[in-house]
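Every protein chain except one is present and positioned as in the full complex.
The block that comes next holds chain A.
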Amino acid sequence: MAEEIRLAQPKEYYRAFLEKEVRPDDRELGEFRPTVLNIGCVSTAEGSSLVKLGNTTVMCGIKAEVAEPRYGRPTEGYIVPNVELSPLSSPNFRPGPPPEQAQVLSQNMVDFLDTSQCIKLDSLCISSGKLVWVLYIDLVCLDYDGNVMDACTLALMAALKNTSLPVVTVDEDTGDVKTHLSTHSSLSVDSCPVSTTFIVFDNTVLLVDPTREEELLATGAVTVVTEGDNLCSVYKPGGSPLTDEQVEMCVERAFVRGKEATALITDTLCSIDR
């Protein structure tokens, strides 16, 4: 019977649960799904990671290439993140050009890296005015069960911390470029920003880490990015209006999650030997 109600009247079904301050998947309102992190799973990439947030699965691979720096910015490399939401991950996506959601997510990743300054673009410089590193960050969603934003940012940070680049030297006189494939240096990642997403149900109840089903019923969403004790971003693209207390509650919860996620990344990095 419960399954029929869930299909026919999903809102009513959720309301019955939320009245008792619990969600249909046994979680509390402020509880994340179990997070599984695997770092360095793609051996052909410079850095990689796989994140599972409940059923949501996102894989991240970082490829590095050398290129000429942009005119006027001789010492800055580039970072090009791209999020792919293919039909593989959910029936909601069709083959063809990237859907709007994927474009917005990609832009969110660009802003996430820009704002948090976790990678100094100057550190990607090989030879000023001649050669810089370009990092192509590909985030592929394999299973879409909601909250892809948080899964993407976690995968992105884990993969960046795992990235090591071969040492490249440029001969000053002859201009010859030499790559030392046997020696690697790891990328300097200065900070570890973490994002936490909430949805608003029925204009009032806030749920952290929504599943796909919850996202469909949501009347709004909030994403908070924290980095240590600072905020990197509070992002609420429309939806039902919230009071200041509600937003502050989200921020408080995000700080707790920030510590958890940072610890998870550090622990996983320690447990793999590179």
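Basically, a residue touches a chain if its C-beta (ideal position, glycine included) is under 8 Å from a C-beta of that chain, and two chains touch if they have at least 3 such contacts; residues count from 1.
In this section, contacts and distances are computed from a predicted model.
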UniProt names the one chain left off this complex as which of "Probable cytosolic iron-sulfur protein assembly protein 1", "Ras and Rab interactor 2", "Exosome complex component RRP46" or "TFIIH complex serine/threonine-protein kinase subunit kin28"?
-> "Exosome complex component RRP46"
Which of A:N38, A:T75, A:S90 or A:T115 touches the missing chain? It is A:T115
With respect to the chain omitted from the figure, which of A:P87, A:G129 or A:P237 is a touching residue?
-> A:P237
By the contact definition given up top, give the residues of chain A that touch the hidden chain.
-> 100, 103-104, 106-108, 110-111, 114-117, 219-220, 227, 229-244, 247, 251
